[in-house]
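Before I ask anything, here is the structure I am working with.
Every protein chain of the complex appears in place save one, which is left out.
Right after this comes subunit A.
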Amino acid sequence: MVDQQRVNAAVPHAVGVSLKADHYRHILDVKPSLGFFEVHAENYMGAGGPPHAYLEAIRAHYPLSLHGVGLSIGGPVPLNTKHLARLKQVHDRYEPGLFSEHLAWSTHQPAYYNDLLPLPYTESTLDQVAAHIDQVQQMLGRQMLLENPSTYVIFEDSTLEETEFLHRVVDRTGCGLLLDVNNVFVSATNSGRSADEYLAAFPVDHVGEIHLGGHAPDEDEHGHTLLIDAHDRAVADPVWLLFQGLVERIGAKPTLVEWDADVPAWPVLHEQAVRAQQILDNSAGQEVLHAKVR
């Protein structure tokens, strides 16, 4: 592979979108104005071929955020070291400005379930998660961001609030957090709690990235609203409002618009990114205004 001149790795406090194969050609032809692209690490673990050729070409022009979906950090079994080694290869090859993974599990040996499954929040799962994050950060030689999950159930055995759990994981490991605002709204609605209260308790000082995405509305057998974190449509209005409030509170952060299923034509995805960027820009304007007032 020929070494290409690359833009700086650092992901700016601006909006990016998930990189999808359907959009590779358009992005290279048009070079849209965007802060960064985010890819799922597992899609770039093959030896070669078109995925790497396109990602190399796009990485030359944009910073990259690497997002893992398969490590199973929240599981009770040891991390798959072979997978971790492959992750390091992708990481070292593309020099991402950010790396993130999920507070969830997906493997229970021998099966890999390809879903972000929930865990009870207890002292013992805290120990496991912290140990796994230490292992990942040591392997990659960098700080990782941990993402809050979307959940449909609650565990009777949980003894810690999710926000308290995240607080303590950050204290123990020095990791940062990826705050998925859609997940906050989905989980809060599904558990009948307040998204605002969750965000008020969230350790926002450690947020290194924000995620926005779409969810599908449904209902459970008791007549309660059940939101599915489907990433198959535009960001919902209440999620835009939460995002706006959050940005006014903590300022601009690298912000991703995710769209992973029923991926739309580029202009539809780009319009979502423009909307998110306007919210970041307005907050920057307010900061300037505040500074001037002071």
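Convention: contacts are C-beta pairs under 8 Å (C-beta built on N, C-alpha and C of every residue); 3 or more make two chains touch, one makes a residue touch a chain; residues count from 1.
The rule is short, and it goes like this: contacts and distances are computed from a predicted model.
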Candidate names "Alpha-D-ribose 1-methylphosphonate 5-phosphate C-P lyase", "Carbohydrate ABC transporter membrane protein 1, CUT1 family", "Putative DNA-binding domain-containing protein" or "Glutamyl-tRNA(Gln) amidotransferase subunit A"; UniProt protein name, chain not shown: "Putative DNA-binding domain-containing protein"
Touch criterion as defined above, residue of A:Ala9, A:Leu226 or A:Val263 at the omitted chain: A:Leu226
Options A:Val69, A:Leu199 or A:Val247, residue touching the unrepresented chain: A:Val69
Of A:Glu95, A:Asp157, A:Glu197 or A:Glu248, the one touching the omitted chain in the full complex: A:Asp157
Contact footprint on subunit A, counting only the chain that is left out: 1, 42-43, 45-53, 69-72, 75-76, 80, 82-83, 86, 105-108, 110-115, 117, 119-120, 122, 124-125, 128, 152-157, 190-192, 220-222, 224, 226, 228
